[in-house]
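So the structure is just underneath, and the comments pick up after that.
Missing here: one protein chain of the complex. Every other protein chain is in place.
When the chains are written out, they are named A and B in that same order, and each has its own residue count from 1.
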Amino acid sequence: MKMKQLPLLVGAALTAVLSSNVVHADGLVFWSGQAAKVEEAQAMRDQVLSGFEGEVDFQPNEGGPWMTRAEAEISAGKGQIAVLGALHGNFTTLADGLMDLSSLDLGDVQMNETFMELGKLGTDELKYIPWMQATYVMAANKKALEHLPEGADVMALSYDELVAWAKNMAEATGSPKFGFPAGPDGLKHRFFQGYLYPSFTNSMVTKFRSAEAVTAWETFKELWQYTNPGSTNYNFMQEPLITEEVWVAFDHTARLANAFNESPDDFIAFPAPAGPTGRGFMPVVAGIAIPKSAPDVEGSMELVKYLAQPSTQIETLKATSFFPVVDAELPADMPAAVQISGEAIAAMSGSADANPGLLPVGLGELGGQFSQVYKDAFERIVLAGQDVQTVLDEQAETLRGIMNDAGAPCWAPDEPSDGPCPVE
Amino acid sequence: MSTLVDGPVRGGRGQRVLFIATTVILCLWVLVPIYLLFVNAVSSSSDVTTFPKPRVPAIDLESLRFFMNYQGVARASWNSLVVACTTMVIAIGIGAPAGYALSRFDFRGKSAFRLLVLLTRAFPLPLLALPLAILYIRVGLDDTVLGIACVHALLAMPFAVLINFSLFSGIPVELEEAAWTLGCNRWQAFRKVVLPLVLPGLTASAIFAFVISWNEVFAAAVLTIEHRTLPAFLLQSLNSAPLHLKFAGGAMLVLPALFFIFAVRKYLFAMWGIANR
Partner (left out) sequence: MLGSGRAFRRPLPGRVSSHETALGHVHTRAPDSDAMNSRSLPYLLIAPALLFLAVFFLYPFSLVAWQAFSTDEGRLTTEHFADMVGYWKFNDTLRNTLWLAAIVVPIQLVLSLLMATMVSKMQRGRDMVLYIWTIPLGISDLAAGLIWLAIFEQTGYLNSILHGLGLIEQPVAFLGYQSKLTLFVAIMLAEVWRATAIMLVILVAGIGLIPKEYNEAAEVFGAGPWQRFRRVTFPLLKPSLQTALILRVILAFEVFAVVIALSGTQFPVLMGAVYERQFVLRDTSVAAAYAMLILAISIAFTLLVLWWLRVPKEARI
């Protein structure tokens, strides 16, 4: 680059700047916090959204930018985003800026009722329409199966058997082979809320600091001894499964999909373990919403309707490994991940001791802080080695404050309450 | 390497060997991690995840090819280039006069101004992004190259101002004074005497601006939709990508920056040479 060329370059840049100003999006901007993986984004564009009549510009983003942009457009009262897509938890602070979708006519689509309730975000309006769902299952490398404790059935495991299994593997291979998504973007809090607590206490909130809860944490601490210490870096368990850093792992179906798809013959999926009060499990729900600032509301409505169609939902399943939220007949030619994890989900929800929980309902914008209570309990008890009862007592205070501020009554598996869900 | 690098003329043989050895070690310290990145980028997905790693990596361009065919990479690269060049122009255009003022004048509020310039970097950008985005949407700067370049120029400003300040300070004011006595006015003296001397250095501070803009993700991800820059476009989708694609994407980001620094290395060198009297 000679000095003489500098003015040329500058000129070119300025021309480009001026000529490229204020070109607005050609199609409807679908601002999504999910399906951000390169392959998934490509599949969303090529297979899912290509069937829509209009142009859709699918823009996947991480949490921070996703939130900032959505908030900015809502505050400014105008913008380019036509449709927002994200996990339930991401919508909780945006409720005021989202359109009421209860008048939207979905035709004969049968939407999951419980999820529709979640979509109200603690208001009287329908703030988002369920988009897709996933749940957590366990995954194992087939090499791990020979270390199963005697008499244990992998399709109906208990927490104690899981601990024994992890111990066997660690002793046989010389390194811990169980993995858990405790990284910064890992969904560990949902495990404590929807799996560990319901399985040991039949509760998510009320018995937060009970003796049963102490047992639950003690069991988890025991499991943690045989858990790969790299777990605090894992956000998606599919990678350590593929690299064989871990043999057995727990994560939600979409975050295990790569492992199943890449080597369907090497891996199995199986239900989450059961505790004294049953086999707790919980769904992960993503929704679609329309910001009040959307430039073309009609178009946005059409896109939302399109995404809720059973055929679109099945294409979405193929693209993202998130399951439909509407009644839909699954065809036979599904990707390996869908088949493998589908069987595990069916076994889990069909098991005799199934104890399904709900995502937190009615917490509004306190949803993030609610989850933080469980994350903090984990970090303090398991990582920092603090006394279980002390930590639970302290965190219970925070939890009680959140429940009272939100005024949210209990949800399953806790018994329904009149007033805010109590923390005993 | 010893034929390429040579130490000080004085000093014994042992000292020279030590000098060259240190140079080589420091070069390896920089280069080996980059080499590993590129090896991973051109390895097959199974090689990236095996343990222990193969000694001689097999070349497999599959991951890189994925990005070549990935929708929108070319356009995002072009956007990145335009944004980075615009950032350069704004940062130097605004930073150079300020640097000159700091080096030549003593004025009220000088320390406050210098502190202010520095503080733009001391405050977390992700928090500034929200009010800026709202402002942009209201005034129509949203999703424009100029808008995102302005934010990047803000990040480059401390570098531009301070590097220019030390550059201008390096040129004895006597040179300008000599020109004034020969009948030049301030502007003429600046243009004919000072500017030629600092131009190479200006290029060096332009590198900072370019590189800062080229690598910035957060603001670009928030403030653009149609005009995504390459990092906003790639890294957004990379976070949860499989490992081999992460490396390929990382390498694709690093490569242009390497070429850019290589292209202007003469001026980095010249910045050194300029005052080497």
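Quick note on the criterion: contacts are C-beta pairs under 8 Å (C-beta built on N, C-alpha and C of every residue); 3 or more make two chains touch, one makes a residue touch a chain.
This structure is a prediction, so every number in the text was calculated from the model and none was measured.
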### Query
Which chains here would be touched by the one that got left out?
A, B
### Query
When the complex is taken as a whole, what residues of subunit A touch the one chain not shown?
3, 63-64, 67-68, 92-93, 174-175, 182-184, 228-235, 243-245, 365, 368-369, 372, 376, 379-380, 383
### Message
On subunit B, where is the contact patch with the chain that was removed from view?
### Response
4-9, 19, 22-23, 26-27, 29-31, 33-34, 36-37, 40, 49-53, 55, 90, 93-95, 97-98, 100-107, 110-111, 113-124, 126-128, 130-132, 135, 150-151, 153-154, 157-159, 161-163, 165-167, 169-175, 177, 180-181, 183-186, 189, 193, 196-197, 199-201, 204, 207-208, 211, 214-217, 231, 235, 246-247, 250, 253-254, 257-258, 260-262, 265-266, 268-277
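By our rule, only the chains that are shown with their structure count from here on.
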### Message
With centres defined as the mean C-alpha position, give me the subunit A-subunit B separation in Å.
### Response
37
### Query
For subunit B, which residues count as touching subunit A in their complex?
49-51, 66, 70-71, 82, 85-86, 88-89, 126, 129-130, 133-134, 136-138, 140, 142-146, 149, 199, 203, 218, 221-223, 225-227, 232, 236-243, 245, 249, 263-264
### Task
Can you check the complex and tell me which residues of subunit A touch subunit B?
1, 3, 6, 9-10, 12-14, 16-17, 20-25, 29, 36-39, 41-42, 45, 57, 59-62, 64-65, 68-69, 71-73, 75-76, 78-80, 185, 235-236, 238-239, 242-244, 258
